[in-house]
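Quick one: the structure is below, questions incoming.
Yeah, one chain of the complex is gone here, protein chain that is, but the others are all in their spots.
For subunit A:
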Amino acid sequence: MKLDFNNDKPIYLQLSEELEDAIIAGAYQEETQIPSTTEISVNYKINPATALKGINILVDNGIVYKKRGLGMFVANGAKEKILEQRKVDFFESYIKSLVTEAKKLSISKEDILKMLERGFEI
């Protein structure tokens, strides 16, 4: 898990995405504990309020939940949930910017489709 401090994206958003990636990759299995706010804050040298904000996004989306006195745990079905959401976001974050850039470079729709074909062959 890494945070890119030169990225335009706020740190707390990067953190919640990184935690999601770690859940997708299986680094944090369902019903197991994720690092505490303090651990994250100390490890990445970020303000605990920022760390908490990142974790709270996952809480609000039902990805992790709080076990009183123990810490934060990955919810049942969290991985599935993240994958669903990522698919919805795929259009917004990848397709739209792909089309914008293609238009800027005068790449036609047909050419993009050909490139996609090629991309899948790799």
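The rule is short, and it goes like this: a contact is a pair of C-beta atoms (placed from the backbone, for glycine too) under 8 Å apart; a residue touches a chain by one contact, two chains touch by 3 or more; residues count from 1.
Here is the rule we use: contacts and distances are computed from a predicted model.
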{"item": "Protein name (UniProt record) of the chain left out of view, among \"Stage 0 sporulation protein A homolog\", \"Multidrug ABC transporter ATP-binding protein\", \"Quinol oxidase subunit 2\" or \"cysteine desulfurase\"", "value": "\"Multidrug ABC transporter ATP-binding protein\""}
{"item": "Residues from subunit A at the interface with the omitted partner, ascending", "value": "5-6, 8, 10-11, 37-38, 41-50"}
